[in-house]
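Accompanying notes for the structure given below.
Removed: one protein chain of the complex. Kept in place: all other protein chains.
As written, the chain order gives the labels A, B and C, with residue 1 at the start of each chain.
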Amino acid sequence: MPWDRNQMAARAARELQDGMYVNLGIGIPTLVSNHIPEGMTVTLQSENGMLGMGPFPYEGEEDPDLINAGKQTITELPHTAYFDSAQSFGMIRGGKIAMAILGAMEVAENGDLANWMIPGKLVKGMGGAMDLVAGVGRVIVVMDHTNKHGESKVLKECTLPLTGKGVVDLIITNLGVMEVVPGGLKLLELADGVTEEDFRAATEARLV
Amino acid sequence: MPWDRNQMAARAARELQDGMYVNLGIGIPTLVSNHIPEGMTVTLQSENGMLGMGPFPYEGEEDPDLINAGKQTITELPHTAYFDSAQSFGMIRGGKIAMAILGAMEVAENGDLANWMIPGKLVKGMGGAMDLVAGVGRVIVVMDHTNKHGESKVLKECTLPLTGKGVVDLIITNLGVMEVVPGGLKLLELADGVTEEDFRAATEARLV
Amino acid sequence: MKKLYGSAAEALDGVLFDGMLIASGGFGLCGIPELLIDGIVEAGVKDLTVASNNAGVDDFGLGKLLATRQVKKMMSSYVGENAEFMRQYLSGELELEFIPQGTLAERMRAGGAGIPGFYTKTGVGTVIAEGKEVKEFDGQEYILERGIFADLSIVKAWKADETGNAIFRKTARNFNPPAAMCGKVCIMEVEEIVPTGSLDPDAIHLPGIYVHRLIRGQHEKRIEQRTVRQKEAV
Partner (left out) sequence: MKKLYGSAAEALDGVLFDGMLIASGGFGLCGIPELLIDGIVEAGVKDLTVASNNAGVDDFGLGKLLATRQVKKMMSSYVGENAEFMRQYLSGELELEFIPQGTLAERMRAGGAGIPGFYTKTGVGTVIAEGKEVKEFDGQEYILERGIFADLSIVKAWKADETGNAIFRKTARNFNPPAAMCGKVCIMEVEEIVPTGSLDPDAIHLPGIYVHRLIRGQHEKRIEQRTVRQKEAV
């Protein structure tokens, strides 16, 4: 049985290491914070200008001056630090953020990533996604392996406009885990009950 | 009689305006702060990372963490703000400092300035001088009109390595005041008792 | 020299002109210069280019300036929380330059720091790189991005003294310092004016040198996405 959203998030959380500074995208990546192992310190960045992002506030404790990159109300932690957006993206571009965990529309076997724009559809903008994938130490994509038509989202080449070229390091889907290596993708792990045959059938990219 | 150091500083102080942010160089320019008119607010920058530089401390009140760009102990004022050196030179390069008043070895009629290096002699470095002359709104040079051999320091062309090209706006010497204009220098003012003939004789640069 | 003005209208007097480039602080609806936006709506100046990470919502923030059709072009990283914006954009009435969020922040900071151009790997190999100079450093490709030099900056801080030394609160800081730095003129609105000397000089986020005019006023501080968690049972 393929992994559900929580299982994918849990698998992504296994990539975390103690002391890491991490940026989590919207959607499944946000769930990763629920799976940080006990005793491990992972500091979450919110790219609008904060390190040490805490959970959502309790009702009545929302602060309009304290939001995350998805514009949701959040809270601070004892080790929180605030800074401006130029500084925030300075640390992203400068490689100080060890890892970003992001959603995607398409990933290609060379690490190309598309997750911001579908031509002909409403385009809202890339926000900080291009900066993140270009700058952080390691980019992990978490997404469904196929789209709603059953077509592979793990491709030989992206068909959508790119967010970044050759930027993805690890792909976690509902079917398994792949590493971007020279020449293609290396299958590292299958979701429980998914056969390699199933996996290959759902994957357009070259598996090496 | 030519102006003395204090008269030159007083003349330079007449260029100040209320609300200005100003950077004063070492030597005569430092004396300008003694001539800020009563009731006028002028904020002094120290380019190591401070706006609102106060006077020297009283004996026993020196703070090793509070020095000016000349490495002298100083004090803070009620409107003082501290920042790092990248920010400090950001405001210099970005033209936020309205005026710099600096010493010079040579100035040329096209506004070229030399004040950091004599080939063959001990070179200590340009410090922040090149940033200041390139960045601030207006550069005022205060210096003796001639060197100790009686040779003009107000030249057709600088002979020493430049600090900045075409950067000087106003020159105040012990003999008078010149503005850098297209084609040469415009004599604005003579020191008390200095004749235009004396002035011209001491000036190599073209006066227009 | 007095920086403190009595109202947004007074502070904006003499600095607005048609076709100008305005840099605005704020992220979403957080830390936006609410009062100055209202003042610009009232002043009616038009054909504006506005550099701001977002474009507000229909009835709040920069959305108000869009509703009155005063904006010709937006320079933003993320828009579309705003139906009128999308209508104008899709109908071709509004120009839009998408800029990656970090590139936008850095372009403002660069303009403020006298840097006309810098190289970044953000956007290499994407549509963002189209028409931009590419340069190799140590075997890697980077694109040239330009500093933003705005005619006017409008920003919002939490507290300032009368000389304009300002502090921001939590994530409301966001684009406000870089936006403030890149304007020929910068007008700041704050929630509170404190006596000069009462701010810790080590804790000032934006020195007053960047701030030319200052107003104090009431802020709605609307929340865009109110998200809460449940109290655990004791």
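To be clear about the criterion, a residue touches a chain if its C-beta (ideal position, glycine included) is under 8 Å from a C-beta of that chain, and two chains touch if they have at least 3 such contacts.
All values reported here derive from a predicted model rather than from experimental measurement.
Asker: Using the touch definition from the header, name the shown chains in contact with the chain that isn't displayed.
Answerer: A, B, C
Asker: Which residue among A:7, A:80 or A:152 touches the omitted chain?
Answerer: Residue touching the chain left out of view: A:80.
Asker: Which one, B:8, B:32, B:50 or B:155, makes contact with the chain that was left out?
Answerer: B:50
Asker: Write down which of B:92, B:105, B:143 or B:202 is the residue touching the left-out chain.
Answerer: Touching the chain that is not displayed is residue B:92.
Asker: For chain B, which residues touch the unseen chain?
Answerer: Contacting residues on chain B, toward the hidden partner: 46-50, 55-59, 61-68, 70-74, 76, 82-86, 88-90, 92-93, 112, 122-131, 134-135, 161-166.
Asker: Name, in rising order, the residues on chain C that touch the hidden chain in the full complex.
Answerer: Chain C touches the missing chain through residues 106, 110, 113-121, 135, 137-138, 140, 142, 146, 167-170, 173, 200-203, 205.
Asker: State which residues belonging to chain A touch the missing partner chain.
Answerer: The missing chain touches chain A at positions 18-19, 21, 41, 43, 45, 51-52, 76, 78-83, 89-97, 135.
Quick note on the criterion: only the chains that are shown with their structure count from here on.
Asker: Using CA atom averages as chain centres, what separation in Å is found between chain B and chain C?
Answerer: Once rounded, the distance between the two centres reads 35 Å.
Asker: Taking each chain's centre as its mean C-alpha position, how far apart are chain A and chain C in Å?
Answerer: The mean C-alpha positions of chain A and chain C differ by 27 Å.
Asker: Which positions in chain B are in touch with at least two other chains?
Answerer: Within chain B, no residue contacts more than one other chain.
Asker: Which chain C residues reach two or more other chains?
Answerer: Answer for chain C, listing residues that touch two or more other chains: 109.
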